[in-house]
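Sharing a structure with you now.
Only one protein chain is missing; all other protein chains are in place.
Order of writing sets the chain letters: A and B. Residues in each chain are counted from 1.
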Amino acid sequence: MAAQHELKSTWITIRPRWLSFRLDKRVPKIAVLILAFTFITLVFSISYGEYDISPYEVVRTILNINQDHPDYANYKLVVHTFRLPRIVLAFLVGAALATSGTLMQGITRNPLADPYLIGVSGGASLAAVTIIVWVRDVPIGVLPWAAFVGAGLTALAIYTLAWKGGKSTPIRLILIGIALESVLGAVTTVMLLFGNINDVQQAYVWLSGSVYGRNWEHVKALGSWMVVFIPAAFLLARQLNTLGLGDDTAKGLGLRVEWQRGLLMLISVALAAAAVAVAGTIGFVGLVAPHIARRLVGPLHEGLLPVSALFGGALLVLADLIGRWAIAPSELPVGIVTAMIGAPYFLYLFYRNRNQQ
Amino acid sequence: MSQLNAHNLTLAYENALIIEGMELTIPDGKITALVGPNGCGKSTLLRGISRLLKPRGGNVLLESQDIWKLPTKELAKRLGILPQGPVAPEGLTVHELVAQGRYPHQSWLQQWSPEDERITHEALEITNVTEFADRPVDTLSGGQRQRAWIAMTLAQDSDIILLDEPTTFLDLAYQIEVLDLLHELNVERGKTIVMVLHDLNQACRYADYLIAIRGGQINAQGEPSLVVTENLVREVFGIDCKIIPDPVTNTPLVVPVGKARKGRLHLPSLNGKHAEPVQNP
Partner (left out) sequence: MTAQAKPISKNTTRILGSRALLLPGLVIGIILLILCLLWSITLGAADINTQTVYDALFAFDETSFQHLIIQTVRLPRVLAGVIVGAALAVSGAIMQGLTRNPLADSGILGINSGAAFAVVMAVFLLGNPPLSTYAFFGFIGAGVAAILVYALGSMGRGGTTPLKLTLAGVILSAFVSAFTTAILLGDQETLDKIRFWTAGSLAGREMPLVLQTAPYILVGLFGSLVISRQITTISLGEDVAKGLGQNTAWVRGIAAIMVILLAGGAVALAGPIGFVGLIVPHVVRFIVGVDYRWVVPYSAVLGAILVTVADVGARIIIRPQELPVGVMMAFVGAPFFIWLARWKVKR
């Protein structure tokens, strides 16, 4: 036998009696770093605005320990009612989109897949615009369901149309997603052209992806979906790893490929749809966050999923802050900011992968 | 009775019937090679007996149980498959790849048992890739990469391993390296190995049992030295040949006749000028 090589473990192994888990050593460290980064961005984001509050007072207001401060009542109103829900929502939307993108990239084995690119968010926004413009005055909790139906049908259509000869290839998935996106975009345009001008103005802002003027109701609407689907995604991390080795290898390892792929697709679509329903179409988070996370913790999904979700959340909080600051006193919708940051990043990715396409 | 066999097996893609009513028995504890010309159905057959392709008719039995009726993980514990030209996700290390071979032995609660760890390390060692364990698979050479994939299949800890053209896209030296490894696994670990091979001579050299397929039918099967004849090669591959003993292993060595350069001899070129061919004495 060959000479013994020392196999230094890069995993933390946790084994209480009847359980056993492993996690890449890098994950906890990086997660803590990102959380710290998010918290700092969050504090600055809350402190920034027409009514300035010092970061110190922001922290004290969140912790509710500055009741003796003369401006306490104002602080509490601005922080709790206006700024905090918006920023928490930005974080949740980013996390949901990043998780959705990670799943989609795992399913298609293509690092360029993104819910925004492959048409799923087109279906979600069409459904939501229809509701906003034509039904009007619906409780916010309904929107995620409508968006989910729209996104689900679109995903199903993409999958069906890309299916040929007993399989669906990533190339066909992407190209057909692009085509469907343009049809859905056309229908959405029609909706907007003939809707009431006030609804349309609102839908237009909403379409470009924004967390402007969101309140705790929106947070609840998205949060209740994430509570179900984020853990579901984490539970399927191992299956996703196996899927990454190719359909045949995964089948050989005993994975029920089509069933697992369908389930993962469902989770991915649900998360993207819920995010679109509360914040409109925000592109590129689902692409950039998983990619950077992959470079930080490698391709295994036990670590990739949580890091990517945290990173996506932090990214969107930051993008929202940039959007509010860039052309103050107006503000850029966060979706515009992510496109401006994300598209160049995508092109860089594209350049790096140029020999594989 | 052998562990793995097929009865009245019919395999087809959408509208092309590839294999019809085949009877097949894979001998236990031996290396079996499937050979035949391109498009004869040898890869399809491998997919059929490994549950990658659902049969149109008949069934594949593993210890008298229909493989389509076994739970998927149960089958994966007994039968491993390495498809042709597998691709690992970018950045996945060898160690991580090999650990994935434990998938059928894991569950929601038991995701990384001491046994998983032990067998993974063992697989890394047997295939001699421990020294690359922390390197990404995509940075390895072709031969190292293929050894890593074999290690993954080995970590699955199945008695039977099926491989679809394990030597394609590899340089000659790596081809021999991989085949030697498989031979070792067979002899030292008692694994039953079934592989599709492109090169008839390599099949003769490494296989204990040869199955020659042509047009979706088994043309001949058995020990290479008994099966491989000039007649068989003509029938199956449609080429005239001479068969001589392999100077190293004494197994059959197939030398195709062809048309060109018959009876001519090339001298090594001198001064960069091409030497004239001379008549063979």
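Keep this in mind: a residue touches a chain if its C-beta (ideal position, glycine included) is under 8 Å from a C-beta of that chain, and two chains touch if they have at least 3 such contacts.
In this text the structure is predicted, and so the values were computed from the model without any measurement.
Taking every chain of the complex into account, the omitted one touches A.
Checked against the full complex, the candidates A:Leu89, A:Leu180 or A:Ala279 give a single residue touching the omitted chain, namely A:Leu180.
Interface note for the absent chain: among A:Leu112, A:Leu153 or A:Leu263, the touching residue is A:Leu112. Contact with the undisplayed chain is limited, among A:Arg26, A:Arg172, A:Lys220 or A:Arg256, to A:Arg172.
In the full complex, chain A touches the omitted chain through residues 112, 117, 161-162, 164, 169-172, 174-176, 178-180, 182-183, 185-186, 189-190, 193-194, 204-205, 208, 283-284, 327, 330, 332-333, 335-336, 339-340, 343-344, 346-347, 350-351, 353-357.
Going forward, only the chains that are shown with their structure count from here on.
Chain centres here are Cα averages; for chain A and chain B they lie 43 Å apart. If you check the complex, the residues on chain A that touch chain B are 1-2, 4-5, 7-8, 10-11, 13, 15, 18-22, 109, 111, 165-166, 235, 238, 241-242, 244-246, 248-249, 251-256, 294-295, 298-300. Within the complex, the chain B residues that touch chain A are 13-14, 47, 50-52, 71-77, 79-83, 86-93, 95-97, 100-101, 103-104, 106, 108-114, 116-117, 121, 124-125, 128, 130-131, 133-134, 152-153, 156, 162.
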